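Some notes on the structure that comes next.
Every protein chain except one is present and positioned as in the full complex.
Right after this comes chain A.
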Amino acid sequence: MKFRTLKRHFKEGIKNTLRNGWMTVASVGAVTTTLILVSVFLVVMLNINHIADGLENDVEIKVLIDFTAEQADKDNLEQEIRGLQGIDSIEYSTKEEELKKLMESMGEQGGDWALYEQDNPLNDAFIIKAENPHDTGSIAAEIEQMDHIYRVNYGQDYVDILFTFNQYVRNIGMVLIAALVFTAIFLISNTIKITILAREKEIGIMKLVGATNSFIRWPFFVEGMLLGVLGSLLPIIIVLTGYYFLTQNVEMLQRFSFVQLLPFYPFAFQIAGLIIGIGVVIGVWGSLMSVRKFLRV
């Protein structure tokens, strides 16, 4: 296609968008409403996902080493563990260090444990992280088979529940977003269909003088794109303003250190891009869907 023709299509598309007046407002309104819902949902989803990822990445395997193990046994064990597939890191922690960590985690009451410094009942330990948190269980099982192991711990009960829960949240979120987007596409395609009825004659004449289908379709493509972009402006403003205040002002969230919201930058740009992208898809799809039936002559 020649550049001149492309320019014509854009001019035509913009002209039609303006000429359609209230129909354009209606279409943009439909996109806006949907996108506000979708984007609020997206923000919640992405943050839940982020938090879930954080929790999943905190999952580690603690391998407690038998009291009877000699230094050589420990070295062998470390080598053996390193040899496993999918190990991200392995760290050795003596029982003295373990006790210190325990005392720290208890806060003020930690001092009560100082007595145990004389006769430490804890084990030396390896702290292991899997490359993929989902492999944690199987890696732990393999390590359990090795010699000089006292116990292997990775919060079995809560990790499995966490993974399942996260999976559900993700799936349900995806389905809901897809449903919202499809609803919007149908809304738009119906609104645009009304405006096309008024232009049926024009399309007929275009066919009469030998216009190709793509030539006829292009201005509608541009129009759909425009509707999508216009429809995404308000949702972007609303969502980003809301999110900004959320990250800045809600102290309560900052108290729970495990609830880490995605930082405003670059999340703001990502979500804005995503909203415009979804808006354009909705607009273009809706527009092309409604023009399709008029092209069959």
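Everything that follows uses one rule, which is that contacts are C-beta pairs under 8 Å (C-beta built on N, C-alpha and C of every residue); 3 or more make two chains touch, one makes a residue touch a chain; residues count from 1.
Following the convention adopted for this analysis, contacts and distances are computed from a predicted model.
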*asked:* Looking at what's absent rather than what's present, what does UniProt name the missing chain, "histidine kinase", "Cell division ATP-binding protein FtsE", "Methanethiol oxidase" or "ABC transporter"?
replied: "Cell division ATP-binding protein FtsE"
*Residue in contact with the excluded chain [from A:G83, A:G107, A:P121 or A:G210]*: A:G210
*asked:* Touching residues of chain A against the unshown chain: what are they?
replied: 2, 4-5, 8, 201-202, 204-213, 215, 297
